[in-house]
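Below is a slice of the complex: some chains, not all, each in place.
In this document, chain identifiers A, B and C correspond to the written order of the chains, with residue numbering beginning at 1 in each.
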Amino acid sequence: MMIPIFIFSLLITLSSASVSDFCVADTNQADTPSGYPCKPASKVTVNDFVYSGLGKAGNTSNIINAAVTPAFDAQFPGLNGLGISMARLDIATGGVVPMHTHPGGSEVLIVIQGTICAGFISSANGVYFKTLNKGDIMVFPQGLLHFQINSGKSTALAFVGFSSQSPGLQILDFALFANSLPSELVEKTTFLDDATVKKLKGVLGGTN
Amino acid sequence: MMIPIFIFSLLITLSSASVSDFCVADTNQADTPSGYPCKPASKVTVNDFVYSGLGKAGNTSNIINAAVTPAFDAQFPGLNGLGISMARLDIATGGVVPMHTHPGGSEVLIVIQGTICAGFISSANGVYFKTLNKGDIMVFPQGLLHFQINSGKSTALAFVGFSSQSPGLQILDFALFANSLPSELVEKTTFLDDATVKKLKGVLGGTN
Amino acid sequence: MMIPIFIFSLLITLSSASVSDFCVADTNQADTPSGYPCKPASKVTVNDFVYSGLGKAGNTSNIINAAVTPAFDAQFPGLNGLGISMARLDIATGGVVPMHTHPGGSEVLIVIQGTICAGFISSANGVYFKTLNKGDIMVFPQGLLHFQINSGKSTALAFVGFSSQSPGLQILDFALFANSLPSELVEKTTFLDDATVKKLKGVLGGTN
């Protein structure tokens, strides 16, 4: 058979072009607006595309009785440049994923176990919430305040997908009360009173 | 001179292709994810690209002593499809543009008059705020909570640009307290107490 | 309290702009390159953002002993314009999701139950496959050939997320053998012999 001449030269010619199928993050280099620089293709293995960090329940022994475990590009470098990521939600009985936003992406949630009351609020202040059962999916449009509450009698488990490799996660109470933003500014911009702000800063570790 | 044959046929040939320079919104048709369908090019005039709605101060006789006047694609159809929009901020003495987000775009603010204390909070709960004087500009990355306060002794005026023709505007207090989201859900997802929630719902017109 | 004047006028002013938080598909109108035109915001309810079609197992009584149940924008109009979608994979013992591509998006898969051998092939003809257990996630970059096989002894269940509201699904064998593409063209472009092509056309319902 007299094949190879073309074939192997073609394979070689094209191999440099085809790196762009994927771009596994080299997180040792500085990030860019489009994601991390790519690890050399020669060093990429299947393990770069597989992540096991969502395989076990997050620790829900905390004040919210819930845990969010992200698989964003920083945790899972194989996602870099692909515009998608995931996270795991464990919500114990009575637990809640508090009001939050993802500044950089929309979210789809699927309930694997238990019952979750989930909802979001639109820019027009419209309210959209519903109780979700096993197998139900719900979408939360980009950047809008939303929440998930365990509304059942057992632990709830859900997985969520995002339309970004790095959607961000801004939890409202942490943004307002778990940092050094002066109480006076919090009060002026939220209409909350000083006692409320100071109490929540105390609980969440905020200062000033 | 024997020009015209080519030239005018060229002009005619190309005129249908060139509609895509712009796409003035036909707001009588349904919106799409990329914006409104385009008004026929033959009906477009310079007035579609000019808007005078930001030319006078918004009414700041209200509880926040401030007014936000948007020039998004719904107000200014010429922006449709162009990925940019503007708004005017009037903040009377003591006034505040309360904590809010723009789910769909980043913002740049320029102070035209007065003194404004502006800031935002990152997903990592980092706090970034500063007092801005006339001529200063500040950028607020997409989807993050931010605020503007008149920190001077006279009325402040600013204009803002957005990286979207329709960035949205979700004001935190309105999202939480100015609609029918049940107090119980607000409380569970924000850690605010019932009295606080009910009081703010009263002020802002919320129910349930 | 003398609030309302500003607040309600603000609410009214902004309500038209804020439609763009989301764009629930009006599938009665023609699609566009960015998705379907939007249903009027006044008719949107929470049910537009919730979908229950992935809640029960697909029927795996077929030659591949597997079923793919999509929740793309055509099935779940609330996803329209949001750049994300999902699907459910049920793979009975011995079953397989045959070699396929999604022309329009990358995929992340999470194993909910069972054991799945999944893999993809790069443009450089690199081979990346691995056995995934419950809780493992794997990413398949956009447009590349990939597959999932039940490699365990019980039914496997997985959910997948896509970086597109309408990623498409091109199953290799169906593309080659389940339509009217003439056998001669299939043979010339795949190097498969006539007997193989005719046999598979027979199995999969192809003609010519």
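Keep in mind that, in the parts below, a contact is a pair of C-beta atoms (placed from the backbone, for glycine too) under 8 Å apart; a residue touches a chain by one contact, two chains touch by 3 or more.
The shown structure was predicted, so the numbers you read here are calculated from the model rather than taken from an experiment.
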Full complex stoichiometry in copies [only 3 chains shown in place]: 6
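To be clear about the criterion, only the chains that are shown with their structure count from here on.
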Central chain (by mean CA position): A
Between subunit B and its twin subunit C, rotation from the CA superposition, multiple of 5 degrees: 120
Inter-chain centre distance, subunit A versus subunit C - centres from mean C-alpha coordinates, in Å: 21
Euclidean distance of C-alpha centroids - subunit B vs subunit C, Å: 34
Mean-CA-position distance for subunit B and subunit A (Å): 26
Shared interface positions of subunit B, touching two or more other chains: 103-104, 168-169, 174, 178, 203
Touching residues on subunit C, where the partner in the complex is subunit A: 11, 14-15, 17-19, 21-22, 41, 44-47, 49-52, 54-56, 71, 76, 78-79, 82-86, 105-108, 110, 112, 119-120, 122-126, 128-130, 132-144, 159, 161-163
Parts of subunit B lying in touch with subunit C, wherever the complex brings them together: 29-34, 59-64, 67-70, 72-75, 103-104, 166, 168-169, 174, 178, 203-205
Contact footprint of subunit B on subunit C as seen in their complex: 1-11, 13-14, 16-21, 23, 26, 29, 32-40, 80-81
